[in-house]
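In this view, the complex is presented without one of its protein chains, the others remaining in place.
Read from first to last, the chains carry the letters A, B and C; within each, the first residue is number 1.
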C-alpha cells in the first residue's frame, strides 16, 4: 500500500464477475488490479479469454496460490463458484490479506442452512462468524475496517433493499411476503449449458428453481433479523431474454393505512445518505435499463387500497450492484474511503 | 354457408390480432376469410400493410359497413381497440351476423366496472347480457350456438386457466391471490410509441399499469363467480424483451395439505377432455417458447410446505391462445364443430 | 404405403432440424411420422428432450438400426451432423428406403472438395453420384422419382435462389460475386458452446468462418454449373442475435444496363410456377420476419447506376426453407405430389 493506493487480486477472473470487477476497478483511483487468477488457463493472457480486454489489461492468468497472492496484492476479490471460498478464505486471511467474497459461501451464518440449500459442506464456523454481510446501503457502517466481507447475492440485494425499510418499521406483514424476481442471463455465468443456450432462452420466459433457490435463506436470514422474528418468504426467479438486470417485484400486506407517497417518504428518509439508492416518484416505477452498467438500485411503489397490499419494485444491474459494484463499494467502506469512490458510472442508456 | 364452410370477416385487419387470425384461419378447413376491414387504408391491399402476406392474401382492405359485411360474411371477428365493438356489435347482430369480439368491450357484465377501468362508456346492457364469455377450455359448453362471443383477454386466459380448478375446489384461499404476469411486446399492438420503441424495450424489464390494468376486473369477475364470493386480486404485468408469449406466475395459500402432485392430478382431471391445456409433470414448469405459435396453455405447479403456498405457472402465446386461436376455438364451439378444428399447430421451437 | 400415405422416420430427432420436421409434417396430409431416432437417449420419450411436444408426439426415441427402420418407415429424413449420412445412406438404400439427407455429406459431387472443406472422409462416389441436389425451386423436376435427395444447405438455399436466374442469363459477372450472409443462432444447432451462449451472442454481431465456411464449395458448384464455367465467390457468414432467419445480401457487377425492374421481371418470370419464391416490388426489400415459420424465400433488388452493380437480397427461415421445409418439398417432388402439399404455412408475424 502506497499513497493510499492498494493492489487487488481477482480470483475467478475468467468469469463474468471477474471481468466486471476489472471493468469497474479501472475507474477506481485508489485500486490497481495487480493479478488475475483462475483455476484453469494459468499462463495464458487474460485477453485470450476475454478479447474485449485486448490492449487494456496485459496480465496473465496465474494459478491460485495464497502465498503468491500475498506478494502481489493487498485485497482479494473472490468471484468463484460455491465451495471455493470456504476453502480459500482461511488461507488468504492467514496471509494477512483482506477478502471480499462474491460467492454464497460466507453469507449464511448457520452452516446447516448452507448445507441444506447449497448441497455441500459449509465454511468453518469461525470464518462464518468473522465474515460481515456487506449489504452496503444498509450495513455499510459495520463493514468499516473488516477483513472478510461477504458480498450479498444479486437477488437478495435487489430484494432486501426493497424490503428492509418497510419491514423494519413494521409497515408490512412479513408473513405475507411474496417475491417475484426476473433476471437476465448473465447471472448464470459463463459456463455453457442448454439452459443458457441462445436459441432456448431467446423469445422465452420461464421460472426456475421454484421454492428451491439458494438465495431464499439469505433473504430470510436478513429479514428475520430486521423483523426481530422468523420470516419465511415465497421467492421465485424467472429467466428472461436479456443479458443484464434484475427486477424484483415484491408483494406484502400493509399494516394500517399507508399510501404510495408514505412509502416513498419512508424510503427516501431511510436511504437519504446512500448515494446508490434512488426512490422513484409517485406513479413511476423503475426499469432495469435505467440502472444498466451502474451501481444504482432504483425502487418504486404502488400501495393499493383495494387489496390492502403494497407492490414494491426494485431494479439493479446484477453484474454491478448485484456483484462487482457492491463488492467495490464494500472495499471502499472497509478501507474508510468514500463509498462511492470509483463507482460513479451513469447508467448506459439505451 | 355452403357445405359446412363459412365466410369470415376480420375487422381490424391491419393490427397484429387481425394478422394472426388470417394466419390461423388459412389452416381451417371450414372457414374462408372473405373480407378484411379497417378504419384506415381502405382500398389498399392488405399485403401493403403486411408484406408477409404478399402472394398469399389478395384481399383489399374495405371500410367498416355492417350491411356490406353481411353480403360477404357469416361471422365477424372484431380485433379492434376498446370502444369499437360496443358500438359495432349491435349493428352486426341486426344483420344476422355472428360476432366474435377480441376486444375488452363485452367482457365485463357490469357496465359501471367497465367504465371505471376502461375510462370510457360501456356497451349497452342487453349486449353485455347477450355476450357469452368464451374462455373455451372452461366454458366451452356455454359457447355452443351463441351469436355473440366475448373472447377473453390474454392475461385473464393464462391466469384463469391456471387458477379456476384450485379455486373451484377450494384448495386455495382466493383472498391471498397474487398474480405476477410477464408479457412479450406484441400484446401492445402495432401502434407505435416510446413504450414499445425497440431501443427502450430491449435489454430491459419493467412493471406497468400496476394495480390499474383493465384485466384485473375481468379476472376478478370470473374468480368471484368460481369461488361463489367476491374475490379481489393483486395483479401485476411486466413488459419483457420478447415478441410473443405470456407467463403468469400465481401465488396463493393452500387450504389444508396438498402436494404438487395433488395439484397436478386435480388439474389433469379437470382438463382431461380439453385438447389445449397441458399439465406439466412434477418438477417441470412451462416456458413460453414451448407454446409459441400454438393454441396450448401449459401449466405447472410447486406446492411448498415451508410457506404453505402453491406457485402456479402458466404459459401461453398471447397472439394465439390469448387472442386469435381462442377466438377460432370459440367459433368452432359456437358452430358445433370439433373445438380443435384447424388449430393443431405444433409450437414453433426454437 | 396405404391410400397415398407414407411413413417417415426422422434420424437426429433430438436436434432442431428434427423438431422442425416433426412440426411441419404434422400438417402434411400424406405423411405420418412413424419413428424418431437418435444416437443418444434411445428408450426415452421424445417429449423428454423437447417438452413442447408433450401430449402431441408420444413416440419414444430408438437407436439407429437400418433394418428396424425398414419395418417402420418408407422414407428417412437424416437431420444429422456431418459424417453420419455418408455411412448410413448406403445401408438405408439397401433396405429399399427413400433417403432425404439434410446434412452436407451428399451435396458436393467431388469427394476431394468435401474432404478439403469438411475435414473428414467423403461418402463413396456411387452414393454421391446417386444423390440428387434438391434445390426444389430450381431443380424440382430432377427430384421426381429419386431415392436419394441431398437437401441444400441453409446459406446456399438463400444465396442460390437469389443468384441463379441472373447468372444463368448472364446478367451479372460471376467473377465479381460477393455474398454477405446473416444468420440467426438456431442454424448452429442445439449443441452447447461459448459461441452460442446467450450472454455472448445477445447484443452482438460478428463474422465467423470467414473464407472457410463449408457452404462455399456448395455455392460454387451450383453457380459454376449454372454459368458454364468455374465460379469462385467471396462468402461471409455473420451471427446475429435472433433465433431464426437468414438474410443473404449479394453483390455483383451488372453486364450491360439493367434496371431494378428488369431484375424483378426476370426473376418473376423465372420463378413464375414456383409457389415458394416471392419477388418483392421495386423499392421493397425482404425482411427475415416476413418469412418466419414458412417455406418462402423472398427476394428483392437494387440495381445502381452509380456503381454498375446490383444488390440482391434474399430472406428465408433457415429451419424451414433452409432445412425441414425444403426437405418436405423435395419429398413431395420425389413422390410426384404437389410440391406445396402440407407446406402452406403463412409466416408468423410478428
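Note that in this section contacts are C-beta pairs under 8 Å (C-beta built on N, C-alpha and C of every residue); 3 or more make two chains touch, one makes a residue touch a chain.
All values reported here derive from a predicted model rather than from experimental measurement.
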| item | value |
| --- | --- |
| Displayed chains contacted by the hidden chain, counting the whole assembly | A, B, C |
| Given A:186, A:221 or A:332, the one touching the chain that is not displayed | A:186 |
| Identified contact with the non-displayed chain, of A:51, A:256 or A:336 | A:51 |
| Contact partner of the left-out chain, one of A:6, A:19 or A:78 | A:19 |
| Among A:162, A:293, A:308 or A:325, residue touching the chain not depicted | A:293 |
| Contact partner of the left-out chain, one of C:119, C:272 or C:306 | C:306 |
| Chain A residues that touch the omitted chain in the full complex | 16, 19, 22-23, 26-27, 50-56, 186, 202-203, 243-244, 278, 280, 284, 286-287, 289-291, 293, 298, 344, 346-350 |
| For chain C, the residues touching the chain missing from this view | 176, 178, 180, 182, 184, 199-200, 202-208, 210-211, 232-234, 236, 238, 240-245, 247, 249, 251, 285-290, 292, 302, 304, 306-307, 309, 311, 313, 315, 350 |
| Interface with the unshown chain - residue positions in chain B | 16, 184-186, 188, 190, 192-194, 196-199, 201-203, 241-243 |
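Simple rule for what comes next: only the chains that are shown with their structure count from here on.
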| item | value |
| --- | --- |
| Mean-CA-position distance for chain C and chain B (Å) | 36 |
| CA centroid of chain A to CA centroid of chain B, Å | 39 |
| Residues within chain B bordering two or more other chains | 202-203, 243-244, 286-287, 289-290, 350 |
